[in-house]
Each structure stands twice: as C-alpha cells, then as structure tokens.
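For this view, one protein chain was removed and the others were kept in their places.
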Amino acid sequence: MVKAFINGMGIISPQQTWGDESFLNAVQDYKSNALTCIEPDYTQWISQQQLRRMSRIIKMGTASAKMALAQASLEKPDGIITGTGFGCLEDTETFLSKITDLHEEALNPTPFMQSTHNTIGSQIALQVQCRGYNQTYTQSAFSLEQSLLDALMVLTENPNQNILTGGVDELTSTSHSIQSRFGKYREDVESTLALLEKPAKGTIAGEGASYFILSGKSTSSSLASVAGVDMYYQLDEAELTERIMFFLKENNLSPDDIDLLLVGKSGDDKNDRHFDYIISSHFAKSSIGAYKHLCGEYAVSSAFAMGLGAAILDKGNIPDGVLLKDEKRFPEKVLIFNSYFQDHHSLILLESCRATKS
Amino acid sequence: MNPTIHVVGAGVISSIGNSYDECFKALQNGEHGIRPLTSLDSIYKDILPVGEVNLTNEELAHHVGMDKPVTRTSLLGLYAAKEALHDAGINNFDRLRNGLISATTVGGMDRTEIFFPSYLKDKTSGHLSDVVHHGCGATTEVMARTLGIKHFISTINTACSSSVNAIMYGARLIQHGILDVVVAGGTDALTKFTINGFKSLMILDDDLCRPFDNDRKGLNLGEGAGFVVLVSDKVLKENNLISKAVVFGFANTNDAFHQTASSPEGRGSYDAMEQALNMAKLNPQAIDYINLHGTGTSNNDLSEGTAIKRLFHDKVPRLSSTKSFTGHTLGASGGIEAVFSIMALHHQCVFPNLRFQTPIDGLDIVPQRAFEKLPLTHVMSNSLGFGGNCSSIIFSKNLKR
Partner (left out) sequence: MADLKVQIIDALNLKHLKPEDIGDDQPLFMDGLGLDSIDALELIVLLQQKHNTKIANAQEGSKIFMSVRSIADYITANQKN
C-alpha cells in the first residue's frame, strides 16, 4: 500500500484550527460537556444563494474541504471520500419533527433531501464539480479510518490522483440530550482542558469537520504522510495489544520508533483504562499526547487528531495543551491510537515528509 | 480484473420472495410484490402501493435466531446475509480474514421514528432501546456480531447506490490483499421517514410504477436486503468453492448536477457505465443484459435512458427494471439487483420490465417485455442515487481464462 501525502487540510473544530493563526495557537477551555465548533465566515467559499439551503454540517464540511483544496492549490480533487458517524442530524431531526407535528401533511422536502449521510460529500462534489469517485462511510468510529483506507487503495491504484478525504460529524441539542440519557457525558464540567486529569464516568461531546487532500505524490505544501491505518472491533486488551504490535511490525517499526503517541483518551474511566496498560507496557519511551479534551468525543474525532498530528509533523513542534507526558522527542513519527466507547479501536500512522517534500 | 473476484454465495429477501429461489420464481412468473401499505401506522396505510417484505419483525427475528429487540433493517440484512453465507458453504470461514461491508440509508430509523413523537412531547420519555441502534453503523454491528464477523466491518451510505458500492469496496479489499472473504450488500426497511420524504419530493406513483414508460408517474418504495459473498481465485480453489459469477468491472462516479435530480444527458450514469466497461476491458456490445436503476420517475428514466443511448447507440442490449417487481428498495436496491443480475447469469435468462407500454419520447428504448431464456455472458447493473452518486457493476460468467 502506498504512503499518502497530506498536501492540504481544512479543520473546523471547537479549537482555533483555521485561519491565519498557527494551528491550535492558544487552546480554548470550556465549562461545558458539549463542545461546538468555532465557525468561520462561510461566505468566503460559498455564495449566499447556495448557503441558504445548507445546514450547519454541510457548511462546515464544504468550508473545510475548500480550505484543504486551497492549501493544496487545487480547484477540485479527483475523488471525494467522507466519513460520518451520524450524518446530517439536524435535517433528520427537523424532518422527523415535522412528520409528527404536521401529521404527515404538507412536509417541506428540503430537510429530507439533505438528511442522507452522503449529502456532505455530494454537496462538495456539486460545489467544485468533481465527477470522480464519491463515497461515504458511516461505520461509527471507523468512518474516518474506512475513508482513509479507501483513499490509500485508490492512491495505490492511481498515485497521481488527489483524493479529498475527511470526517464530519455535528452535535445537535437533540442528539446531546438523547446521548446524555445513555449516561455518556460528564455532568458539571468545570474545565474541558482538565478532562483527563481525573478519569470518571462520562466524557464530553464534540463535533468537527476535517478534510485532507491525499496524494501519492508530495508537493511543496505536503504536511505529513499517512503510512498506515487499521481498525479493531471489540477486542480485549491482550488481543488489542497484539494487533497494535503486529501493525507496527508490518510498517517496519517498533514501539520505540514512535515519537508521539496521540491517544483517544476521553476522560471516561471505562474507555481510558486499557490505554494506560498499553502505554506503560509498550510505549514507555514515547511522548504521549491527547486530543479529546480539545475537540470532544464524537465518531470522527480521529480526523481532528489527524489534523493535529499533521500540524505537529509539519512544524516539528507540539502545541501547548496536547502533551500528557513529554519524552523530549522531536516528532518524526506520530501514531494516533483511538478508542470509542470501548468497542471501536483504531490506529493511524503519520510520518514526517520533510525529507521527501518536492 | 486482477485478481479475479468470484461471487460464491447470494442471498436476498424482498416483497417478491423470502429467498433467492422464491424471488426467482416471482421474476419468472411476472408476479410483483407491490401492494397497499400495511405495516406502518401512517396516513398512507392501505393506500400507498409499496413493496413490503411479507414477514413481521418477530418472524424475521425467529428465522435469524435473534432474541433481542433490534431494528427491522438489521433483521432483513441478517436474513439475506445468512442465506448468502449458507449458499457459499465456506467451511473455513472463521479462519479466513473475513469482513462484512453492509449498506443502508435508513439504519435504525424504523425504531427511531417510534421514539421521536414521545421524545418531542417530553425529553425524558421514549424507550432508549428504540434509538440505541439508530446509526447506520449499528445495523452492521448487530449483523456482524450475529454472523461472528469481527475482523473487519464497514458501512456505506451513498443513498440508492449504497449497496453496490459496498460490493465494489469488498472486491477491492480482496484485490488489495486486505481480506480473503467479504460478505457485501445492503438492507433497508420501509419507514414513515422515507415514505413521507419521497412524498414531499412528489416522485411517488400513487399507482403501480411504470419504469421506462412514457406515461410513468413516479416510483413505488420497497424494502428488503441483498448480499453476496466474494472471494479471490486463490480462496475459491483452496476451499473448493463454486463460482456463481465473476465481478468483471465496476465504477463509482458523481453526476455533480443537483442534489436530487440527474442531469438530462445522464453524464454521471454514462461515466459509471463507461468506466465499468473500461475496467472489464469490454466494448458496450459485450453486455447482454442491463438491470436498470429504472425507478419509474420522470427524471431518472429519461436521464438513465439517455445515457444508455449515448453509450450503446443503436445496439442497446436487453434491459429491464426489476423495481417494477420489488419497488425501489433504496439502500438495498444495489444489493438486491446484484443478486438478480447473478440470478440472470445463473439461469441464463432476462427478466421482464412490468407494465411497460410506450417508449419514452425521443429515446426509442423498449425494455424486455417477458421473461426469456437467453445465453448471457455479461450483465450490467446500474444504481443511481441522490447526491449524484452513480455506480455501475458488471457480473460475468466465470470464463476460464
């Protein structure tokens, strides 16, 4: 499988991750268990005529895609692959409410039309007139990883292509209220930045839109490369450890080669428990960082992590507020290790491409 | 395509039958399954023609051995996937790198829409068990756990092209050496959400749909599931499996014209068919039969028909829309119609396009009027979705090369 270069990215998140400031210039702290995005002025990329019909998730997805394309100096990609855990929730909720309120009479078509998960990827295709490969994965916390794997396969088949790949999920008050009833979130959050200091029951909800331009060819704008991705469903600690070691071996690496392990610790003690074992037993020499205290927990939070990892590898610098443990290693290899509500575990291996940048 | 991908198992459930053989008999006998809605508490009950599967959730659950309350979408998916796996007969299944690639557009909406009215009145009411499997991925997880597939799971949602995209992805995963055997396809249950959604778009026919007919008025919705089991040549030989068909070519493109309408010239579907032929290294004349997307809407049939004329010129092969039998099963349609395409190859026949009378003005396309036994080597199946997602796949007889 080819290594894919990240030649551009657009990240919209609860942190300042877009615009002229450097990535994560000053981390934001929140007193809430529901983190929503810092959103840009969308009129930079989308006309009023088009904006009028777009729900928030579509705006976020389209804007982050356009940012990625701009950074890669491209008008349009050759293909678009999107991961979304829950798709267009706001439109789904609107249409469901209308069905009940209006007793199935005189229903507006717009929310229904926009409720399918592939609306994000297809609206982008429409905006930039991309008639190539267009796919949407919706496998919970594997959605972004499946998109990455697909992109790597496409690029192995056609290394010269530019594939727009990303993860988008939105937080609505309805989804938050329903998920809260499942006991997923911490109550009385005083500081999200302190989320991981004391594991307890529950995490914080988040959202975000992150798109990347991936290609088999590096350019002067290459930030990092994606060297591998893997997913593990419902494995116990021992099996998970074995599979992680196997993944590294397949990539000709040992745990000691990992300069920074970015872990998907969510603050929930049940979710975070197995990280500590794996870190202490195998990654004692790596610096350890985290990201969910910055972006919240959501199905495609690993897309945020990927943006963070790429920024770190590009600048050779880890922003304040990310590190849990500093082994003073210059970042050349970053391994993102995510876990989502104990049953979806994944790895994304990112490498510096400074040596191979054209 | 190298390495060759074989279909070694197929399973299907729809309004025309609860098995591969039952569906074939119905297709052979011209017996459609579109009747007035019975199963949903809706103002359209007893009025709107739809293609409902003739089994209750309890009956489906009993058949698949499910004792927990799960969504109808997962039950339908399990039903068809189990038939496909049984058909494949892979004794070594658990020792191979196996994967489940499913597709759905409604996911757990059949239960979410039961929860929502209570929730709207009072945010603390409604049973959480009705929303725990709301996500599309959750449908696949329920299926995977029951089928004993843990190594690799994925879910695709590209509207009406979802399940054929799942089959393509499965084929590519085997070609790239990531998996040895893939169960791929899709499932969708009828819901008030989709019925009302399509009503609001004013593209439903209040009568039986008439795909590719000049007087067509719209589509009929349906439900069901269709799955195939895919393996490489190597796994076929090592496990003494029987090849039902070969995945010869495929393509996924985007029309990029409008969110719900297809371009008049059918550029997305044209590109998909042409690229599928290119991958298969076939000329258009090599296609013996096209299973159309053919929903019966004014827009789709004109667009798809125009694309077919542009590609095949005056050598348009036999073609028909089996949605005239099953209704439009949305996310499941690609999977169900893939199975029907494989059935056509297996039985060396083409299926009729029911209720066709007059060709679309300006197109001069006459679909297959009756069931007919014919030698077939290559069958193409089209699936075109909202959002411009266009896919085309070619299944072929396993020719020894």
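Per-chain numbering from 1; labels A and B assigned in written order.
Going forward, contacts are C-beta pairs under 8 Å (C-beta built on N, C-alpha and C of every residue); 3 or more make two chains touch, one makes a residue touch a chain.
On a predicted model such as this, the values are computed, not experimentally measured, just so you know.
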Which of B:His258, B:Arg310 or B:His347 sits in contact with the chain that's absent? B:His258
From B:Ser200, B:Thr253, B:Ser321 or B:Asn382, residue that would touch the chain that is not displayed: B:Ser200
For chain B, residues touching the missing partner are 200-203, 258-261
Touch rule applied to chain A and the missing chain gives residues 48-49, 52-53, 105-110, 113
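One rule holds for everything that comes next: only the chains that are shown with their structure count from here on.
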So the centre of each chain is just the mean of its C-alpha atoms; given that, what is the distance between chain A and chain B in Å? 30
Hey, which residues of chain A end up touching chain B in the complex? 1, 80, 85-87, 95-97, 99-101, 103-105, 107-109, 112-119, 121-123, 125-126, 129-140, 142-143, 146, 149-150, 153, 156, 177-178, 181-182, 231, 233-235
Note which residues of chain B are touching chain A in the complex, please. 42-44, 105, 107, 112-113, 116-117, 119-120, 123-124, 128, 131-132, 134-138, 140-141, 144-145, 150-159, 165, 169, 172-173, 176, 178, 192-193, 196-197, 199-202, 252-260, 267-268, 271, 385-389
